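I'd like to ask you about the structure that follows.
Shown here: the complex without one of its protein chains, the others still in place.
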Amino acid sequence: MHTAIKYLTEPSLDNPVMVCGLPGIGSVAWLAVNHLQKELKAELFAEVYSPAFSPKVWLTEDGIVKLMKGEFYFWKSADGGPDLLLFSANEQPYSPEGQYELADVVLDLAQRFEVKQVITMGGMATDNFTDHPKVYVGGTDTDLVKEVEAFGAVKLAGGAITGTNGLIFGLAKPRSISAICLLAETPGYLSLDASAAKSALEMSSKLLRIELDYSALEKQARENSDAVHKARDLSRNNLPRDRDLSYVS
Amino acid sequence: MHTAIKYLTEPSLDNPVMVCGLPGIGSVAWLAVNHLQKELKAELFAEVYSPAFSPKVWLTEDGIVKLMKGEFYFWKSADGGPDLLLFSANEQPYSPEGQYELADVVLDLAQRFEVKQVITMGGMATDNFTDHPKVYVGGTDTDLVKEVEAFGAVKLAGGAITGTNGLIFGLAKPRSISAICLLAETPGYLSLDASAAKSALEMSSKLLRIELDYSALEKQARENSDAVHKARDLSRNNLPRDRDLSYVS
Amino acid sequence: MHTAIKYLTEPSLDNPVMVCGLPGIGSVAWLAVNHLQKELKAELFAEVYSPAFSPKVWLTEDGIVKLMKGEFYFWKSADGGPDLLLFSANEQPYSPEGQYELADVVLDLAQRFEVKQVITMGGMATDNFTDHPKVYVGGTDTDLVKEVEAFGAVKLAGGAITGTNGLIFGLAKPRSISAICLLAETPGYLSLDASAAKSALEMSSKLLRIELDYSALEKQARENSDAVHKARDLSRNNLPRDRDLSYVS
Partner (left out) sequence: MHTAIKYLTEPSLDNPVMVCGLPGIGSVAWLAVNHLQKELKAELFAEVYSPAFSPKVWLTEDGIVKLMKGEFYFWKSADGGPDLLLFSANEQPYSPEGQYELADVVLDLAQRFEVKQVITMGGMATDNFTDHPKVYVGGTDTDLVKEVEAFGAVKLAGGAITGTNGLIFGLAKPRSISAICLLAETPGYLSLDASAAKSALEMSSKLLRIELDYSALEKQARENSDAVHKARDLSRNNLPRDRDLSYVS
């Protein structure tokens, strides 16, 4: 069994931009792509199964089985902006080789649809909690980085990005695909940082020139913020935890 | 060396139902398929060898070597009910990738024989010991789940199923094979829970409309029950253990 | 890079018997095949390299590099007895999958030369040290086991054989190659048990109807025995260790 894409339909897209976000620290990228998919009502058109995902299945509340998988959605712009391809998955692959394998298959699909740019997102762990997380940017070339800095992002001057979000970003380069990685500040202790997800997504939407309603993310962010501020008045041992989402690796 | 099926004979079957059970918690599924095979006198027709099984061989009491392997049996119905394919193995594969690989090869065989349904079984760990274990059900679609609920099963509303029994169930879905997973309640401490195996198998036999003699499983279940009830009168440190079957992973 | 055989020459053999022994407990099989190769002056004709061996190289006393590898030797009988193929390696593969892979490649070569029988050897850990280790036998069929029992071996009635020596033995069966496994008693604490190696090799030579000079193994066995008997007069903490051979896994 190999990592393989199963097409449900084959959309016709005009040099789309691909936006990727797998679960990772604070689930920043996963939340952002998930929100984008829901707000745009982007349509599922392909799934990717892999022996590199963990060997288990999930059940919905209706008792229906779901596999570990990646999902590709598309959205066609009505106003002349770029069409979009979205990619996410319910977890990152199990092994290092599996992470490379998935990133490679995602970029195969990107090339097939002649994407003009790949945007990956993620969280950057910082020590303190903030209601207005900064967004850091890296890119495949200097002009691209400067373009995003002009929108208010901070240049990632050094450091490493681990995991599949980083590999999709990096492996775009030898394929000559323009790529950007946006990392939003997140404290390590939030399992679902809606505030960081909103920051990363706002930066993406500026680049994509799309308008989004962020109210769902904002509601979740306020709840996080209230919980964290309340926690600061209590002892460290009583620090509240986000609701646990076991499908987020 | 790859995971590969070796055919001993090639039976002619009429849209059979496939019943799968690999060793797992309480050996529920393994016991159930083993009992089914013996009661129906189902015939061995194919074996699967894999480098994903553990790197060892076994010897029978006669000194004859046996490999780690999976085995496929068939049974032809005499009364117009569905023909059956049975699958089991003496252990689950060693690695996550190996579990996906085996599940995939099993479903290749299922498609080759145009199975109309796959039933996998397993144990669901619960805190307390009962003589009448409940059976939970998940499926590839809602109608299927409702059909099994009508026979007295409880819907699996959420949660995860790990291992090869779960993967065979889940990977059936993208192949458009109808599949059901039946999990019988089992306390964690029994290595061979005949009572849970009987519950799972009774539910399967209702779906398959076959009559089975359960006396062998019932005898083993009574012995388990006596041992557990006796243990409750003793100190926790003296809790008796089931006889150890080292070929059950 | 794959596990692959490199042929140096291609001998012409008449339905040879293959004798295999990789390093394992007490290095029994490795010592036995090594002794057999030297006594018969069997000729190296093929090597097997594999990414499943550990990622290192060795240097001889002359500073010449040697890879981790397996080696095949042949010996042509002058008196009408069976020709021989010998196989050994300086370690067992690193991973479970690698052990299956190597066993599979060895049996590919066996089939290419139409071997009529495979004999693998090994050590069986026992609690006490003896100057006359028993030899246990398992086989691919009952007649074979009985034939070796007639030479004084004890039937392996149950139990497991782990590692590559066991896999070569077991994987012969689905290829319909007659195979025997001979395990000589060895205490766990000897890294090179020449006495057990001699016992296993004597049993093999009866089956092969060849005469061997065992003086080199006997000398080593006497040294082991003297050391062990001396150790018994001392405290357990002072138990002497065999000289350490780091190339024995």
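Observations
Each chain gets a letter, A, B and C, in the order it is written, and its residues are counted from 1.
The criterion applied here is as follows: contacts are C-beta pairs under 8 Å (C-beta built on N, C-alpha and C of every residue); 3 or more make two chains touch, one makes a residue touch a chain.
Quick caveat: nothing in here was measured; it's all calculated off a predicted structure.
Although one chain is omitted from the display, it touches the following shown chains in the full assembly: A, C. Interface note for the absent chain: among C:32, C:52 or C:84, the touching residue is C:52. Contact with the chain not shown here comes from a single listed residue; of C:65, C:78 or C:150, that residue is C:65. Panel shows chain C; residues 1, 6, 47, 49-52, 54-67, 94-95, 246 of it touch the chain omitted from the view.
For chain A, the residues in touch with the chain missing from this view are 96-97, 99-101, 103-104, 137-142, 145, 155-164, 166-167, 169-171, 173-174, 179, 181.
Assume only the chains that are shown with their structure count from here on.
In the Cα superposition of chain A onto chain B, the rotation angle, rounded to steps of 5, is 90 degrees.
If you average the CA atoms of chain A and of chain B, the two centres end up 38 Å from each other. Chain B has no residue in contact with two or more other chains.
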